[in-house]
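With one protein chain removed, the remaining protein chains of the complex are shown where they sit.
Our next item is subunit A:
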Amino acid sequence: MTSNQQTAGRALAGAGPSRSKRRKWLDQEGRWGLLFVSPYLIHFIVFVAGPLAASLYFSLSDYDMLNPPKWTGLDNYARLLHDPLFWKSLWNTLYFVILFVPSQAFLALLLAVALNRKLKGLKLFRMAHFIPVISSWTVILYVADSVFNPRFGFANAFLTRIGLDPQRWLQDEQLVIPLLVLIAVWKGIGYMMVIYLAGLQSVPGDLYEAADIDGAGAVRKFRAITLPLISPTTFLVIVLSTISTFQAFEQIYVLTGGAGGITAAGGPNNASLVLMLYLYREGFAFMRMGYASALAWVLFTILFVLTLLQLRLQGRWVHYD
């Protein structure tokens, strides 16, 4: 048992890897230690590091999945620069993110503020807003279809009733991304609302009392107290939804592809082809796994830079207690 105490002691001391320590690292205790962390290590190597290295290698090769990859250096990345569909899908993705992230954060906050009071039956409303969150995209497809179906949907029935021309909705190049954003906001708002509710409830009540005494109005209290104090929550919401929106796949696949699957998804005329969808199509439908891997690394780089940027900028507007 003493040996275990020693291990613990050394770990606590947090000593750097000096020569003598390194030699000891491989002694019996060291091996035990390695054994104990091996579940994580094995998991990391097999499921994280390995696939990462493989995809990096694929991205530098010509790989059709049926034959072994052929090394081509930076060819895939060079091709990417001249691929109009890559630029279109990148633009579509950015457009989606720019529309979605602020509107989601803003509306979720409004909703959370509206539902952050002690009223009878309030839980029912909170629950109602959470139902779309736990529904699968296939279910959402049916709901969306009942509204935006060009022939049988409510939306066109309404437009025709008030004397306007029916629209193609999801089959319209201009409308498809705004509509996808609308549907995604509707589906995801409950989740962000819950995060905001937690944030709102952690704002100390005495601050509001003090503001009341000073004679501040509701708007003033919201701007001067609520917004700054929940800024960490807002930051979290924005980071989370930026990442998830860049990776949006299933929703667009289901809503635009329908029964046609991957080759039909992203329409009309690639107006809703986002990076993830393009990546999947290139890799799994058209068997260009090398190119798809290059796309994945570009997407990763963009996300990485964006997240760094967000972290850097947070000092300017996020207040931690």
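Heads up, the rule we're going with is that a residue touches a chain if its C-beta (ideal position, glycine included) is under 8 Å from a C-beta of that chain, and two chains touch if they have at least 3 such contacts; residues count from 1.
Quick note on the criterion: contacts and distances are computed from a predicted model.
For the chain that does not appear here, its UniProt entry gives the protein name "ABC transporter substrate-binding protein", which is one of "Glutamate synthase", "ABC transporter substrate-binding protein", "Multicomponent K+:H+ antiporter subunit G" or "Choline dehydrogenase-like flavoprotein".
Only one of the listed residues, A:94, A:243, A:287 or A:306, touches the absent chain: A:287. Residue A:149 is the one among A:149, A:231 or A:244 that touches the chain missing from this view.
Checked against the hidden chain, the listed residues A:138, A:201 or A:263 yield one contact partner: A:263.
Against the chain not shown here, subunit A presents residues 1, 4, 35-36, 38-39, 42-43, 46, 62, 64-67, 149-152, 166, 168, 170-171, 173, 258-261, 263-264, 267-270, 284-287.
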